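One protein chain omitted, others in place.
Letters A and B mark the chains in the order given here, with residues in each chain numbered from 1 onward.
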Amino acid sequence: MTDASNNMPGLQPKHPRLTSTLRHALLIAVCFVMIYPILWMLSGSLRPPEELFGGDAGLVPSQVTISAYPDGWFGLQISFGRFFVNSLIIAVLSTIGNVLAASLVAYAFARLRFFGQRFWFALMLGTLMLPYHVTLIPQYVLFRSLDMVNTWWPLILPKYFAVDAFFIFLMVQFFRGIPRELDEAARMDGCSPWRIYWKIILPLSMPVLATAAIFSFIWTWEDFFGPLIYISEMRNYTVQLGLRSFIDSSGTSSWNELFAMSVLSLVPIFLIFLFFQRLLIEGIATTGMKR
Amino acid sequence: MAEQTLSRPAAARMRASPSRLGAAMRRNGAGYLFLAPWLLGFFLLTLGPALASLYLSFTDFDLLTTPEFIGAQNYVRMVTQDPKFAASMKVTLLYVLLSVPLKLAFALAVAMLLNRGMQGLPVYRAIFYLPSLLGTSVAIAVLWRQLFASDGLVNSLLAQIGIEGPSWISNPNYSLYTLVVLSVWQFGSPMIIFLAGLRQIPTDMYEAASLDGASPTRQFLRITLPLLSPVVFFNLVIQTIEAFKAFTPAFIISGGSGGPINSTLFYTLYLYQEAFGYFRMGYASALAWVLVIIIAIFTAISFLSTKYWVHHDD
Partner (left out) sequence: MTTPLMGRRRFIGAGMLAAGLPLLIGRAALAQQSAIRMIWWGGDERARRTEAAVALFREKHPEISIQTESMGWDDYWARLATQVAGGNAPDFIQMDYRYMFEYARRGALLPLNQFLGNELKIADFGEANLASCSMDGKLYGGNVGVNAYTLLLDGAAWDEAGVEMPAYGMTWDGFAEKCAAFTEANQRPRVFATADGSCQEALFEAWLRAQGKALYTPEGTLGFNAEDAGRWFAYWAEMRDAGYCVPADVQALYKFSPETSPIVQRRSATDFGHSNQFVAFQMLVDAELSLTSTPVLPDGQPPQYFKPSQMFSISSKAKDPAATARLINFLIAEPEGAKLLGLDRGVPASAAIRDVIASDLDEPGRKVVRFISDMTPQIGMLPPSPPQGAGEVNDTIIRISQEVGFKAVTPEQGGANLVDEATSILGRA
């Protein structure tokens, strides 16, 4: 991260080492507060349930037991393994749909010229403000008439129609930053818009595609309301629904199991973050802030 | 590849010229072809349902029997005889007005701390970003409920310094603030956008300013803030809309009731109750449309205000 060094030479302090230590101390303190709750949940999943409450704020369990994990995993009629597979399929299919559809549409908005472009763009941005409650019941009736209730289609299909304007917006911002000369040259050369999209824009847009894919995956993974309304059979449940049933069916006696399953439900998100951190942050940084 | 294509621009121009009308048609055709997925989705999944719910907002519709047209009665009732509407509006506005500025201020402060080129930046950045990544999942809401329980983590920590904390989430004086804290805790994504914005401010501006003897505060007010204002604006709009639409944390923390005493009755939660708890889909649709209007007003105000505080360098 050399790019960040010397960013503000005007603010060179008089005692660089001292202030730097102070700043690190401050940051470490804030960091600690930030992740303490998560660590506490992790440690809670490893201790016997009766130790969770009643004044113990420490992170180190007096005895470590991992039994909450298998107990929780098989704690419902259907194991969490099934829920993870379900969530994974839904999230992967949704992600592919989102990236494909949003990039097509964003390409049209960012690079093509057509009648009504500004109008549609404004409308698209307008949908960002629409709370999903507005469309909930009519959408349900629609999917019902298509015989898709209690299937995964209502969760997946909309993604192939780029209904989440956020991703379009993200990509439009990025595409606009790609030098126009590139595709203009290609057009002169007789390239069709499709080829320009496929051969020039997409390969140059990997950071934003990755960002969109990662967000898409995470948001689908975390979605609670959609599955709640559309998925009814337990064997089709997502992880979030499984977790919710777990809260319903287990009492205060098995908080450690609930925590254990909560921890597991966060693992995929955490892994993605770990591996794609640089891409993700680069993606947000290069798109979100442009006008 | 680019060089090769640039060498033949004239030929291409000649090929494109014969029919301007045809070219325009082709251009429109291509544009709409690429737009097609969104257009389909927009009409079928957004506009159609939205119009349907707009119609429903003028009806008495209990989900089970046919909607009955009642004119603007739902809207009239909302402003004249519905104390819960007023209560939920108050809770939501309070939440938006508290959580958004706090979150942005926090995000900006941390971004500035991180920006001064330091070791371990990616690690710090990652840790700060983690909570907002975990977002609104059920697990986080569960965690929050336990943190602020009367014998939860927060009170255990307070007890160690001799303070007996209240039962945060079940006390109407504090419950909303636990949700504000949750929102501020997830300051990661505006922080990263701020970081990116700070990077774009040319360093020579600071150099010049410090040569002129400007204090760090003055540099912040005169350089950082104005140049960062488009980013602040972007964050402000996005976070405000998100805050208005917030649902899951309040739903899980209050068990869906918005209690105690309506203290966490977010507008969306009230809407949900009216629709699915009391079977008043017509009224709920009207509530949803009022929410759309309020969000639109807030966004419009933000946009209109930009000319007074958002700096454009071009």
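Side notes on the structure shown:
The working rule: a contact is a pair of C-beta atoms (placed from the backbone, for glycine too) under 8 Å apart; a residue touches a chain by one contact, two chains touch by 3 or more.
Model, not experiment: these values are computed from the prediction.
Within the whole complex, the absent chain has one touching residue among A:Gly97, A:Pro131, A:Pro158 or A:Pro193, and that is A:Gly97.
Only one residue from A:Ile137, A:Leu170 or A:Ile272 touches the chain missing from this view: A:Ile137. One of B:Gly22, B:Pro122, B:Pro172 or B:Pro202 touches the chain omitted from the figure, and that residue is B:Pro172. Checked against the full complex, the candidates B:Leu33, B:Ala149, B:Ile201 or B:Ala296 give a single residue touching the omitted chain, namely B:Ala149.
Counting over the whole complex, chain B has residues 62-65, 81, 149-150, 166-167, 169-173, 255-257, 259-262, 272, 275-279, 281 touching the chain that is not drawn. For chain A, the residues in touch with the chain missing from this view are 75-77, 86, 89, 92-93, 96-97, 100, 136-137, 140-141, 143-144, 147-153, 156, 203-204, 206-207, 209-210, 228-229, 232-236, 244-245, 247-253, 279.
The rule is simple: only the chains that are shown with their structure count from here on.
Residues 1, 3-11, 20, 23-24, 26-27, 30-31, 34-38, 40-41, 53-57, 101, 104-105, 107-109, 112-115, 117, 120, 123-124, 127-139, 142, 158, 160-163, 168, 181-182, 185-190, 192-193, 197, 218-219, 221-222, 224-225, 240, 243-244, 247, 255, 258-259, 261-263, 265-266, 269-270, 273, 277-278, 281, 284-286, 288-289, 291 of chain A touch chain B in their complex. Chain B contributes residues 2, 4-6, 8-9, 12-13, 15, 27-28, 30-32, 34-35, 37-42, 44-46, 48-50, 52-53, 56, 63, 110, 113-118, 120-122, 124-131, 133-139, 142-144, 146-147, 149, 151-153, 156-157, 159-160, 185, 189, 192-193, 195-200, 203, 206-207, 209-211, 214, 216, 219, 230-231, 234, 241, 244-245, 247-248, 268, 271-272, 275, 281, 284-285, 288-289, 291-292, 295-296, 299 to its touches with chain A in the complex.
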